[in-house]
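Left out: one protein chain. Kept in place: all the others.
Showing subunit A:
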Amino acid sequence: MMSPHTRPRRRALGLVAGAATFTLVLTACSGGTRVGETTQESAAPEASGAEAGLGDVEGTLRIAYWGSGPRVDLTNGVSDLFVAENPGVTVEPESADFAAYFERLNVQGSSGNLPCVPQMQGRQLASYATQGALMDLDPLIESGAITVPDIPEEVIDTGRGPDGGLYFIPYGAAYDAVEINATLAEQAGVGLPEEGYTWEDFGEYITEAQGSLPEGIAAANLGGGLPNYFIAWTQARGEEMFEDDQIAFSEETLAEFWTFWEDLRNAGATSTAQQRAEEPPQTEQRYVAQGKVMLDSVPGNALTPGQATLSGLAPGQELTTVAMPSGEGGSGNVLFTSGWAISANCDNVPTAAAFIDFWANNDEAAALFASNNGGVTNTRHLQQQLDNPELPALKKHELELYQQVIEAKPPTVSYPAGYQANFETAFNRAYETVSLGGTSPEDAAAAFIAEVNAAFGAQ
């Protein structure tokens, strides 16, 4: 028999259960508006055909980029110039540090809320391009909505995804360089490596320098865990890094690379594996910037901030950069570019296209930004900056080296989806099994390739 209290209790329970079900349905459904599903419908009419990306430049434009401090001011300064030229446009910027930027982008992508114009880099591109999160910009170039007459084609190609579509327009090109404490190198009597030096020359250079350096200073920072050194190693041998979203280089190539560094480490010519493990990641805090090692590989645009640190810690010492070692296969330098993309869910494509076009062509904007995120890809702008007598000497050196790298027609590496997450972190960990764990380079190379290929295959 039903007690007098049963009905109300059931109703109360029913109320709670109903609210809970409603909430679950609500939360479950809210996850359904994702980039790949919905946005192409709205974007498609504007993203193809002769009129692609053309239309009224007006309304609000959300842009997002990585960087902090000065770069935020410079990027927002360029946005202000764009708004001044296009009254009726409001630019809403979002910025974060590099790692946090991509994490936030992923979360925004999950709810179909990517900014209209997100900044991209080649190493992350495939993760977004293969998921339909970004718009193919080729039709916008064909229609004239975006014009890139002064950006070399091989640089434009770094914005292409695995399917050949153009997913971002590179405005800045960074390259990896070997940063050398020129003062220490001079004291050690080795000077700087000659242009076109090989990996063999590089090893001899490090060993020779170690013999004459002050106590406690290593000639090189241990580099076996740096993927960018390894990319240069494969390019110098003319080997591909990736093919069909799998690793293309051989186990021997990787094992020999790690053996190269192990020989130097065992000879006492590098920092120790433990020192390397606790090195701060910020470029301005790296050991070479602190004067604790004579050389290391850093992004080319890290020269100025590195020098600022060194000048504070060891006044009088000077840093410089040289190209990466080369080999029979060619230059070891590859470009990694940064640029602007248009998200597939963007509902203001004409303004987004106009914004990107402004970055690619406007002289005043380029002069203001001053190659802050890698050398400016527009060759006219590059020459203007090199000709500027007020350009600081270190920046001038950085841009001249960039010009030297670009003249060598650097190869383009096409990075598979999940490269950053699956390759870069695993690479350092795999080398640690050699340098700290005592695994042989051959075994570590085999294990690393199997692990990364499996991860790429699961993407």
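Criterion: a residue touches a chain if its C-beta (ideal position, glycine included) is under 8 Å from a C-beta of that chain, and two chains touch if they have at least 3 such contacts; residues count from 1.
FYI, contacts and distances are computed from a predicted model.
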> Unshown chain, UniProt name, "Glycine dehydrogenase (Aminomethyl-transferring)", "ABC transporter permease", "DNA-binding response regulator" or "Glutamyl-tRNA(Gln) amidotransferase subunit A"?
Replying inline: "ABC transporter permease"
>> I'm checking contacts with the chain that's been left out. Which of A:G53, A:G67 or A:G109 qualifies?
In response: A:G109
> Which residue from A:Q246, A:Q274 or A:N388 sits in contact with the chain not drawn here?
Replying inline: A:Q274
> From the list A:Q131, A:T147, A:T207 or A:N453, which touches the chain that is not on show?
Replying inline: A:Q131
>> Could you pull out which residues of subunit A are in touch with the chain that's been left out?
In response: 3-5, 7-9, 11-12, 19-20, 23-24, 26-28, 31-32, 34-37, 99, 103, 106-107, 109-110, 127-128, 131-133, 272-278, 280-281, 418, 420-422, 425, 428-429, 432-433, 436-437, 455, 459
